[in-house]
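Please find one structure pasted underneath; my questions will follow.
Here the complex is missing a single protein chain, while all its other protein chains stay put.
By letter and in written order, the chains are A, B and C; residue numbering begins at 1 in each of them.
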Amino acid sequence: MLIAVTSLTLIATCLGLILGIAARRFHVEPPELVSELEAMLPGSQCGQCGFPGCNGAAEALADGLAPVTLCPPGGPALALALADKLGVQVELGAMGEREPTIAAVREDICIGCTKCFKECPTDAIHGAMKQMHSVMKEACTGCGKCAEICPTEAVTLVPVAATLGNWRWREPAFA
Amino acid sequence: MSEVLILLLSTALVNNVVLVKFLGLCPFLGVSRKLDAAIGMGLATTFVLTLASAASWMLEQWLLEPFGLGYLRIVSFILVIAAAVQFVELAMRKFSPELHQVLGIYLPLITTNCAVLGVALLNVQQGSDFLHALLYGLGSAAGFTLVMAMFAGVRERLELAAVPASFSGAPIALITAGLLSLAFMGFSGLRLD
Amino acid sequence: MGFRDLIADFKLQWGVHPDGHKSLTSERPIESMPLPERLVLPLAQHIGAPARPVVAPGERVLRGQRLAEPVGMVSSAVHAPTSGRIADIGDYPVPHPSGLAAAALVLLPDGLDEPVAFEPCEDPHSLEADEIARRVAAGGVVGLGGATFPAAVKLGLGKRNPVHTLLLNGGECEPYLSCDDRTMRERPQAVVDGARLMARALGAQAVVIGIERNKPAAIAAVQLAASGHPEVSVRALPVRYPMGSEKQLVAYLTGVEVPAGGLSAEVGVVVHNVGTAAEVSRVLRTGEPLTHRALTVSGAAISRPANLRVAIGTSVADIIAHCGGVRRDVARYVMGGPMMGMLLPGTDVPVVKGSSGVLSLTSEEAGGGSASACIRCARCAGVCPIGLQPFEMAARIRAGRAEAAVDLGLKDCIGCGSCAYTCPAKIPLSHYFSYAKGSLAAAERSRLKNESIKKLTAARSERLAREAREKAEAAARRKAEREAAKRRAAEAAAGEAAEERREVPQVSA
Partner (left out) sequence: MTTPVHAPHAHDGGSVGRVMRLVMLALLPVTLWGFYLFGWPAIWLWLITVGSAMLFELVCLRVSGRGGPTILRDGSAALAGWLLALTLPPWSPWWIAVIGSFVAICIAKHAYGGLGQNPFNPAMVARVALLISFPLEMTQWVAPAPLFSGTGPDAIEALERLLFSSPIPDALTSATLLGHVKTEASRGVDLLASVPSFGAAAADGIGRHAGSIGETGSWLILAGGLFLISRRVIGWHVPVAVLAGLCVPAMLAHGLDPAHHLSARHHLFAGAAMLGAFFIATDLVTSPATVTGRLLYGLAIGFLSWVIRSFAGFPEGFAFAVLLMNACVPIIDRFTRPRIYGHGATDGRAA
């Protein structure tokens, strides 16, 4: 009995010692995953993912509580980047090829209340009180917050118009 | 020399730990989605297996047997294996963070990889000497790495194949493992004398 | 065919041998097609930024007048092919697989064909290199082989990299097309002259003209034209597709490969098309800009296959009508060659500077049919001139993993279509690669947009924070002021009250 206890203790002590030394010699700082993830997200805090802002989304991603496809403005490109970062499999099918949309203001209904451009996370809507508002195409993420808040439904999301510049081949049909 | 070769070949191919002895199936199925990860896992296991074979042989010969502590064999072997795994993990995180990230949670699984414990116990059972124990460990590990790599290669291709929904994932992996095992049966009865 | 060629041919592993169909048109001289009633001149007939119109609707223009000027470094001008009135500037269908409309000028010829005053040059070989490039740019010359890269920009490459050799591409490896063949046979002097001028502009010492062996008459004609010029040599090329691709031509004729993602000028070589050379000679000597081009009208469905010299802007429908219309059911109208050309959504599109052919293909010629599963025969890998494995790339793209296809060399794909041509399962491999390249480009665009949006958001949150801070400060200030005022008022009131108490007896509240 005594031998058994002693020998096991001895083995454990020796191994523990080796591991302790190894842990000190091979020490590495763990990376700040959340801040890295947050840096990858668009940062427009649009809330479409259902989390409070991009930081919230990054935390959820780090904890594995959210799928990498959570961010519609980031699109499949971001989903793939996140999947790569987190080392998980990505099901892009769930995300789909979402038709990119941008906000558009209908001139005849807009009352110039300025609510939309106060709401816009990227300052993509310009205008002033009692004046027509307009959307800057380059800055709009299509998050839809403006459309939600507009009292007259003058802001709608429309598909981005096809031009020779952004046209691309669709995926071939396959039997 | 030829004896060494025969021992290595027979443990790696004829008595392959995974496909013939059906040991270590957990990492075989778990870490075989990507070829790089599988090879990394194979190499990590090789290191642990060889180390553990040697360490457990010493433990057996110098401690357990002289003091009649045979009943502590499994406990103490697991202790040694666990420590070796921890050591590999620490070293890997330092020297190959990418691999560490890929292997992720599977690395500690080597601890419970029955192939490692199995080989250590088989060594005791066969009463091997130190060199044989070491070679047995190395050969088994080489066989493990080989089939891991083959299996992962096939599975990587299956990722792109139009596997029917009802078969995709674990079912087709198991079918593939079965067919691989079938192929390895060709080596049965291999005698190199 | 020398020993060296034999060895080089033997080492060529890639490529396909599509049915040439060249005999349909190769013996038909280039004829001038009469002007149609309407010309549509797209502003983007070249790679780079679309040109900016310098005329207004309703204005009368003369032949050779500049209608649109280049914008930025890589761009090209558009000139009037004849005199007439500008009817409109707006969106019209252009030759593009999407069938979308794009900005174009509409010119209604008045039949007078009145030219502007051109400045001919007696001896262009005495011009400075920069002046040659300038005049080529002013003439609106772009690569006529189909790539439509502004020719003058390519002539400027000699400045950044020492260029020792100008390769002239007379391969014309696309089936059906024979307009380059005809140009070399009918205007060999212009081809050689243009090549020498371009070599001068580039500072290149040697000119090598590569012509496929299936054009012996062109080889003989160009050889004769080049006989007085020791720096110009003619090399016969093996007949296989895509011999006329820039990368293949450079590797075959110089033995050096163009680095991945780089320009051929980095290895001291620049490639131009023979048709471009002939135009450069004409533009420099006569001073007239590029307004017409030679093209092949062919295909089994066309009544009268021909080589035509047409005004740029002529519609495909007019050309087909000129060639007697179609005599069989047309499965596809194709602009360019069948291997890399584009399917036209309709015939109501104009011919542009890069249009080397108009094909009316029957369904037997066009091939196609529904795709079946890949049997991994790897023929596509065998014929790929770049050494890619198309079936592996397509499998990854199909699984939604374009990134993995990039690791296999998607970005090196030249889109020659050899893989899809030879695939027994009829998998549209080229289509997969265009699709994946498009997705990657779109992803890159969205990544850039995300980044700029991130900056905007940061600016906004900073602004909001500043506003909040200012508001808070202002509120604090106001509060302080209010309190100060209150205090002052209270003090004043207290003072007054004290005084009043002295004066008036207290009234109860």
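In the analysis below, a contact is a pair of C-beta atoms (placed from the backbone, for glycine too) under 8 Å apart; a residue touches a chain by one contact, two chains touch by 3 or more.
Remember, it's a predicted structure, so these values are computed and weren't measured experimentally.
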item: For the chain not depicted, the shown chains it touches; value: A, B, C
item: From C:A129, C:V239 or C:A366, residue that would touch the chain that is not displayed; value: C:A366
item: Residue, one of C:S98, C:Q189 or C:S303, that touches the chain absent here; value: C:S98
item: Contact with the hidden chain (one of B:I78, B:A91, B:L134 or B:V163); value: B:V163
item: Residue in contact with the excluded chain [from C:L224, C:A321, C:I375 or C:A458]; value: C:I375
item: Contacting the left-out chain in the complete assembly, out of C:Q189, C:S303, C:Q389 or C:S461; value: C:Q389
item: For subunit A, the residues touching the chain missing from this view; value: 169, 172
item: Where the unshown chain meets subunit C, residue by residue; value: 16, 18-19, 97-99, 175, 247, 251, 256-262, 266-267, 332, 334, 338-343, 345, 359, 361, 365-369, 372-379, 381, 385-389, 391-392, 408-409, 412, 415, 417-418, 420-426, 428, 430-431, 434
item: Residues of subunit B in contact with the chain not shown; value: 35, 149-151, 153-154, 156-158, 161-164, 167, 171-172, 175-176, 179-180, 182-192
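We take it that only the chains that are shown with their structure count from here on.
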item: Between subunit C and subunit A, distance of the C-alpha-averaged centres to the nearest whole Å; value: 35
item: Centre distance in Å when subunit B and subunit C are each reduced to the mean of their C-alpha atoms; value: 56
item: Separation of mean Cα positions, subunit B and subunit A [Å, integer]; value: 40
item: Junction residues of subunit A - those touching two or more other chains; value: none
item: Contacts with two or more other chains, residues of subunit C listed in rising order; value: 398
item: In the complex, subunit B residues that touch subunit A; value: 59, 63, 67, 69, 72, 75-76, 79-80, 83, 86-87, 90-91, 93-95, 97, 101-102, 104
item: Touch list for subunit C against partner subunit B, complex; value: 373, 395-396, 398-399
item: Partner subunit C, residues of subunit B touching it in the complex; value: 159-160, 162
